[in-house]
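For reference, the structure discussed in these notes is given below.
A single protein chain has been omitted; all remaining protein chains appear in their positions.
Chain lettering (A, B and C) follows the sequence in which the chains are written, and residue indices restart at 1 in each chain.
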Amino acid sequence: MTRVERWEARSEWPLTAAAFAFLVAYAVPIVDPAVSDTAQRLCAVVVWVTWGLFVVDFAARVLLADRRWRYIGHHVLDLAVVALPLLRPLRLVRLAALVSVLNRTGARQLRGKVVGYAVAGATLLVVVGALAVTQAERGHAGATITGFGDGLWWAITTITTVGYGDTYPVTATGRFVAAAVMIGGIALLGVITATLASWLVQRVDETTTAQQAATRAQVDDLAAEVRALRELLTQRGPTSDPPDSLP
Amino acid sequence: MTRVERWEARSEWPLTAAAFAFLVAYAVPIVDPAVSDTAQRLCAVVVWVTWGLFVVDFAARVLLADRRWRYIGHHVLDLAVVALPLLRPLRLVRLAALVSVLNRTGARQLRGKVVGYAVAGATLLVVVGALAVTQAERGHAGATITGFGDGLWWAITTITTVGYGDTYPVTATGRFVAAAVMIGGIALLGVITATLASWLVQRVDETTTAQQAATRAQVDDLAAEVRALRELLTQRGPTSDPPDSLP
Amino acid sequence: MTRVERWEARSEWPLTAAAFAFLVAYAVPIVDPAVSDTAQRLCAVVVWVTWGLFVVDFAARVLLADRRWRYIGHHVLDLAVVALPLLRPLRLVRLAALVSVLNRTGARQLRGKVVGYAVAGATLLVVVGALAVTQAERGHAGATITGFGDGLWWAITTITTVGYGDTYPVTATGRFVAAAVMIGGIALLGVITATLASWLVQRVDETTTAQQAATRAQVDDLAAEVRALRELLTQRGPTSDPPDSLP
Partner (left out) sequence: MTRVERWEARSEWPLTAAAFAFLVAYAVPIVDPAVSDTAQRLCAVVVWVTWGLFVVDFAARVLLADRRWRYIGHHVLDLAVVALPLLRPLRLVRLAALVSVLNRTGARQLRGKVVGYAVAGATLLVVVGALAVTQAERGHAGATITGFGDGLWWAITTITTVGYGDTYPVTATGRFVAAAVMIGGIALLGVITATLASWLVQRVDETTTAQQAATRAQVDDLAAEVRALRELLTQRGPTSDPPDSLP
């Protein structure tokens, strides 16, 4: 376990908590734009503080890494999430860790796990997409998404690819969010399909291996039988030899 | 078989009948809003009576259960369907039992069964979704779904994810119904895919097992041959010993 | 081969030709509504004559069947296609026979066949759907599909489930056609998926069977070896017996 891995193991839960706090602070002013000034300022502070935590985490990981530039090169998305305000919602991807835990305690069967991940992933995608698109669209001329309710409705019709066209983003930022939601949905579907395919192959492999092991155990028994036969003959060899030495 | 299971086995058909009566009483005022007052009142009575049956069934199951709170915790959806008027249409899920019977008498081949379930499930989803969305939308300002025909058309374009956008829900209730129809459609697709995948694995497993059984039967024959050989040698052992005792 | 089967084998090509003639006569007045009166009348005659051929074919099959009512019960769709003017376009399903021939001469590999069937099925669905929807919609108030070009564009956006919503049916007949196109598209996808799944299973089965056959051939060789060994011992038995009869 390298130093970076130790840091990551220790910082996993604090960062997930920070991501959760960020979700709340990010969501409140979007869901209810009429929230009091004090609440808005509090949310802004939480957003800044959690951002600070993410920056500290990334800096610590780079400093602890053996080959720093290479580490940054391999974690360029993490850097972008911290550095670019536009990618702020991606900090919520941290919450995927939460999903993995909720799941660990739940069903141990693969089918249950796949369903769990799919539901959690789709829900996260819909909620984050709805928040991001509402923030981008609200207040723009000609916007059809004017509140979080519209945003949620838009996210659901988009991720299911129904796309009625009663709500759709009109700003460049909103369209980027929409493309991210669509690509995220396809990626989710791809991961589920790939997991199922892997599971199919594994199940078939297990049957083949178990069946072959049974066959081989049988051949082993037979081989033992033949070996016993040989020993019988080899032992009897001398016993049967005397006639040779008769004269 | 616990007491709850015995109750469930006995109440299956009465409840399916109640669900069917509920479907008719629920559908009539939605499909034809100009139906006579008497018919409307009759339908309302049937809705209340069938609701009473569902309440009695749920109460009986809770009372018969060994660990009551745990039973409620595991059947929270059943409770919600009985307690929340908004989830009323979900009582029709009971009709799935009907589907399973229609199927039991039909094709016994898995392919036929999967097609049967898919068609029945999609039809139920479309009809119930159309009824619920028509009830939610009709009469609202700006509504594009103003009758059961529009509701059916909307449900078909939604479940196939075509989503032209000529009809779409505008009320919060209608959007909830729409989300349920979309999620139901995806769940249906997931169940069909999983069934097919299981069937693939099972078919391959059967072939592997059958082939291996044939191989093992052959190895068994060979083992019998070797055993016969051993017996031949063991029997001849004493026969061939005499030379030893020659002198 | 029963009498009905012999009739079907003989009438296959004449009926496919009739379906092709029907396609042309059905399409011409829809694609170009400004066609001359003579051409229109000619097309009407061809439609009637081909209808007559389909009626004669169905009547002949019923008369030749051993159990007539049962035959009608099993071919109720054929009856409906002949009896209901609304289902007229379904006569073109006959052209599927054409597809099967085009394919027979083409690629013999399953992958090529599946692609061939999918392309042919989708093309037939798009063209027939475009013709039927154009006929149903043209001339209606508020219709967005006013010509065959619009119909084709609508059919493509529908079968791919894109559904922009710039063109969509507004009449009840048009919506029935649309539902048929959507369901047809899903059925096509289902058939392709099922074919691929069957092919997967078959391929795996073949490998398993071939591999097991090789193993079993090896076990067979071994069994022959052991049998030879036994014969050797049995033959030598008498040879080695003399000592017994020595005294």
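We take it that contacts are C-beta pairs under 8 Å (C-beta built on N, C-alpha and C of every residue); 3 or more make two chains touch, one makes a residue touch a chain.
Predicted model, so just to flag it, every value in this text is computed and none were measured.
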| item | value |
| --- | --- |
| Shown chains touched by the chain that is not drawn here | A, B, C |
| Hidden-chain contact residue, picked from the options C:56, C:172 or C:196 | C:196 |
| Contact partner of the left-out chain, one of C:4, C:17 or C:229 | C:229 |
| Contact with the hidden chain (one of C:35, C:64, C:156 or C:170) | C:156 |
| Positions on chain B where the hidden chain makes contact | 161, 163-165, 204, 208, 243 |
| In chain C, positions touching the absent partner | 111, 115, 149, 153, 156-157, 160-166, 196, 200, 203-204, 207-208, 211-212, 214-215, 218-219, 221-222, 225-226, 228-229, 232-233, 236, 239-240, 242-243, 246 |
| Those residues of chain A which, in the complete complex, touch the missing chain | 158, 161-165, 168, 170, 172, 175, 178-179, 182, 185-186, 190, 193-194, 197, 200-201, 204-205, 208-209, 212, 215-216, 219-220, 222-223, 226-227, 229-230, 233-234, 237, 240-241, 243-244, 246 |
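Simple rule for what comes next: only the chains that are shown with their structure count from here on.
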| item | value |
| --- | --- |
| Inter-copy rotation, chain B to chain C, in degrees (Cα atoms; steps of 5) | 90 |
| Computed distance of Cα centres, chain C from chain B, in Å | 29 |
| Intercentroid distance (Cα basis), chain C paired with chain A, Å | 41 |
| Contacts with 2+ other chains: residues of chain B | 161-165, 200, 204, 208, 212, 215, 219, 222, 226, 229, 233, 240, 243, 246 |
